[in-house]
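Excluded from the complex is one protein chain; the other protein chains are retained at their positions.
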Amino acid sequence: MDMSFTPEETAFRDDIRAFLKAELDPALARKVRLHHDLTKAEMEGWHAKLQSRGWLAGNWPKEFGGAGWTAIQRHIFEEESARAHAPRIVPFGIAMLGPVLQKFGSKEQQDHWLPRILNGDDWWCQGYSEPGAGSDLASLRCEAVRDGDHYVVNGQKTWTTLGQHANMIFCLVRTNATGKKQEGISFLLIDMETPGVTVRPIVLLDGTAEVNEVWFDNVRVPAANLVGEENQGWTYAKYLLTHERTNIAGVGFATAALDNLKRVAKAQRHRGQPLSDDPLFAAEMAGVEIELMAMSTTNLRMLSAAAQGQAPGIESSMLKIKGTQIRQRLDALTRRAYGGQAMALTLEGNEGPEGADEALAASATWLNNRKLSIYGGSNEVQRSIISGALAKG
Amino acid sequence: MDMSFTPEETAFRDDIRAFLKAELDPALARKVRLHHDLTKAEMEGWHAKLQSRGWLAGNWPKEFGGAGWTAIQRHIFEEESARAHAPRIVPFGIAMLGPVLQKFGSKEQQDHWLPRILNGDDWWCQGYSEPGAGSDLASLRCEAVRDGDHYVVNGQKTWTTLGQHANMIFCLVRTNATGKKQEGISFLLIDMETPGVTVRPIVLLDGTAEVNEVWFDNVRVPAANLVGEENQGWTYAKYLLTHERTNIAGVGFATAALDNLKRVAKAQRHRGQPLSDDPLFAAEMAGVEIELMAMSTTNLRMLSAAAQGQAPGIESSMLKIKGTQIRQRLDALTRRAYGGQAMALTLEGNEGPEGADEALAASATWLNNRKLSIYGGSNEVQRSIISGALAKG
Amino acid sequence: MDFQLSDDHRMLQDSLRGILARHSGEALMPALLEAGVPQALLTEAEGGFDGSGAAVALIFEALGRAGASLPLIGTMIGAAALAQAGQPADDGATIAFADAEPGTRYDRGVAISVDGDRLTGRKTMVAGAEGAAAIIVTTADALWLVAPDAAGLTVRPYPLMDDQRGADLIFEATPATRLGALADFDTVLARGVLAHAAYALGTLSAAVDLTLDYLRTRKQFGQPLIAFQALAHRAADLSVEVEQARSAVTNFAGHLDADAPLRDRHLQACKVTLGRVARLVAEESVQLHGGIGMTEEYALGGMIRRLLAADTAMGDADFHLERFARGEPAFA
Partner (left out) sequence: MDFQLSDDHRMLQDSLRGILARHSGEALMPALLEAGVPQALLTEAEGGFDGSGAAVALIFEALGRAGASLPLIGTMIGAAALAQAGQPADDGATIAFADAEPGTRYDRGVAISVDGDRLTGRKTMVAGAEGAAAIIVTTADALWLVAPDAAGLTVRPYPLMDDQRGADLIFEATPATRLGALADFDTVLARGVLAHAAYALGTLSAAVDLTLDYLRTRKQFGQPLIAFQALAHRAADLSVEVEQARSAVTNFAGHLDADAPLRDRHLQACKVTLGRVARLVAEESVQLHGGIGMTEEYALGGMIRRLLAADTAMGDADFHLERFARGEPAFA
């Protein structure tokens, strides 16, 4: 057992840090820290900078143009990027579609789509959820009917994050309505500029519009855009959910949120002293920091086991639950650290005193991050996955 | 809305206090405060003192020899008795069987059994639970078969509290094994000195033996000891569970436990100061005190509504849950207030420094009071009762 | 002991419910004024006709339940404070109450200072500051009256989380009239805290009701959500906590006119309980809904924002818990 980084890992970390220091614009980092919406150009710009170093796709094997990092390297990259408040790599192409195509796509699909993800030609979004399905994802009804060398798609997807920027969407569609619901699902790539595709933003309770509804009205999709076999899409979707999710615990994001909380608590006054010296608040901060210290190692233990070839089981569900609990606790503490100042979401352009917008960001972040325990399989779904495994003993 | 006691209520409270001051032996009160087992004679002696004032059966109407108190008066009596650390009135005859006989018993049964409860001729215990039934109480299997003017009882009951002192037991027995399980249950009174009754103590994890297994081997019970109608016992059992339970929240016991906790925290040293001045510990004590302030009023609101004739619904389930949560939190804080001293359960007669046995009592109480959220319908059962009602809207 | 509403209060409650069923938005305030609801928040000595804890609690609980966002609490505090100071305000005038400050959770006098009869510094999140007829300002230990057109006062408006308009107020040697020590106005300020707590009670009751309704009607895997025991038990726990919140408001309302130490214990216990339950309801009601609970279109989102705002108004659970634990007065 050795808890320290190897010299190679340390050198890797220093390399990442130097890059972040040189390339990350402080104004952009501040926007990230305050959870402000980034423009499409800002996200694409950051992707391009990473790709210029070959770091955009840390999780992809080198043969597909990725960095081929180890799990530990990816963990280091994610933690350092998050602590520096670098923009998050938009996951839909890199983290989600890429691995599916690499595992299940045809040679032609790999050759065509993978480079376009890396060089930014395509912006992908995800068409999984549907209104009415909720946690019962497999009950999806958006249908694709084969018509010659095309599929004709009709139906609706929802919760499509950043769909407003996307030109491509990968969808789970129903290609067989009889039999077990999991067995009639296919995995289809759809050009969003095809006639019949409509995107409508969903405004969330924090005022942002990062998710969308996507409508398909007789949308014709080339049959060549089917990934793998027809009616096998559920297998690919599950692969996506249990593999390639080094970052599901969000250790880096939580660490950045803890850094931010400590900074806020040091600046806020409480009975004439920094709030960070208040025994009650300090104890609450310590409690969540201690949780994070343990989860960080839980995460590494599980990554390490996966690297040894042990198949991922309920570990990602455990990390999802604990990771969201920790981040939501950090969000709650940050909101509470601001107290009476956190009663608005926007200053409507009225410039406040230095940092006034940070108090508002605390409330907005609290509200927005309620999603963490809902999306990507709610924490209730994760608990059912875990207890299902426990029931088998 | 008026939150203060009426002059009559205040006078009543003063009367109770004077009685407790005059009649309660401080050595006995200390045993109660430390949750030490009381002897049968101590419990009977306290019952007799109360009965000499006509206060033993506060919940019984005067026509049956009770005090006929209002719900508020009973609340006052229970809170004052608990805060003075008076022995708890053994509930099986007074609080449980009495009301059932008054509502469903024959005139002969009432005339025979009720006075014997008041004057201490009988010590009753309860035969409801069975091994293997758990929360599914209605699945009970202990059977009573009619044989002439007797029932012949065979089977086993468990968790029979203070059964070692009892000469009588009221039992739910199966008189019909076909049809809905709730519809074949009868309510039977059994003399424990009848041949074939065996009582075996169950030692609990705190070392005490207050509960028992009771075995019935061809026990012949006079048919006259059937309460109400055959196969209607489940109705009587439910009546017992939803009525006459003014004390289900345990406000008085919680208040006494809070008093004790404050005393302990004031005496314990922490960094050279009383532990009660430690901001962290003080905040935790304040948190549970605030919960208790609210629950005390929830309790009175619900008693008041019941007194106005509103039928009791899910209120007793709510009070059971919150009441046990508060008492278990108080037990946990008291154990934690003693810290490293609370690592034993008995000094085996080695006299310690003043109060050493109090630290041990804190651990024993913590362990013993885990029962609060399990017995009398576990908190999970109570949540199901509440959500069952909520599901109907 | 009696938990029933008086006949007068029952009539007030019925009238209020009727108004809230018929009016909303801009039409609501005139309807409330016409029905005398704001006057019911003030004692006879203050120019009203009630001002009891029971009246304040039932009015703001009903407003919370209806989701009404009005600058009524500042107006109530202001009208009562001005009446106590012998400078009664005009009937129907909106008064803003400037309490929160940047740079601290709830301490007063951190961002604002006093020099003679002039104030310099900043207040934040002031509801109803635009168009107010008067502004009441707290400093470290006193209560002040500032005219909306006073020299050196800048008002920077923005929307608050509870859909009211709010503002930052910037004071630069702004002339102000000292009304008295904070502690002298503790009964007035306590009424404000009760109003926020009762508003939170109404809001969280509505959020739990909406959540239960959703659990009963929404199906997944072929069953209504409430048939899933893990969700059902959490719903049961929520309903227990709603009762705790109601009792905490009842306790405080019933002790609004008690001696200060007893009243302050109930004030603090009430705000701690409402803050705790409001946070729990905010978290659980969104979680039990899932994604739909996060959308602006659905009614829950606004309730959550109003709950967070009510938690932070005039000191949150953390602030009052500390004071309760230390045995400190609510205002000093």
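Going by the order they are written in, the chains are A, B and C; count residues from 1 in each one.
Criterion: a contact is a pair of C-beta atoms (placed from the backbone, for glycine too) under 8 Å apart; a residue touches a chain by one contact, two chains touch by 3 or more.
Keep in mind the model is a prediction, meaning the values are calculated, not measured.
Asks: Among the chains present in the display, which ones are touched by the chain that isn't there?
Replies: A, B, C
Asks: One chain is left out of this view; which of B:35, B:75, B:157 or B:383 touches it in the full complex?
Replies: That would be B:383, which touches the missing chain.
Asks: Touching the absent chain in the whole complex: find that residue among B:111, B:136 or B:229.
Replies: Per the contact definition at the top, the residue touching the missing chain is B:136.
Asks: Considering the whole complex, not just the chains shown, which residues of chain C touch the missing one?
Replies: 228-233
Asks: Considering the whole complex, not just the chains shown, which residues of chain B touch the missing one?
Replies: Within chain B, the residues touching the omitted chain are 129, 133-136, 139, 158-159, 202-205, 207, 267-272, 275, 280-281, 328, 332, 335-348, 350, 352-353, 355-356, 359, 363, 366-367, 370-371, 373-375, 378-380, 383.
Asks: Extract the touching residues of chain A with respect to the undisplayed chain.
Replies: 1-6, 9, 72, 279, 282-283, 285-287, 289-291, 293-298, 300-301, 304-305, 308, 314, 317-318, 321-322, 380, 382-384, 386-387, 390-391, 393
Here, only the chains that are shown with their structure count from here on.
Asks: Centroid from C-alpha atoms only, then distance chain B to chain C, rounded to Å. What do you get?
Replies: The separation of the two C-alpha centroids amounts to 41 Å.
Asks: Could you give the separation in Å between the centres of chain A and chain C, each centre being the mean of its C-alpha atoms?
Replies: 37
Asks: Multi-chain contacts only, two chains or more: what residues does chain B have there?
Replies: Correct list: 279, 283.
Asks: At least two other chains touched by the same residue of chain C: list those residues.
Replies: Chain C, residues with two or more chain partners: 321-322.
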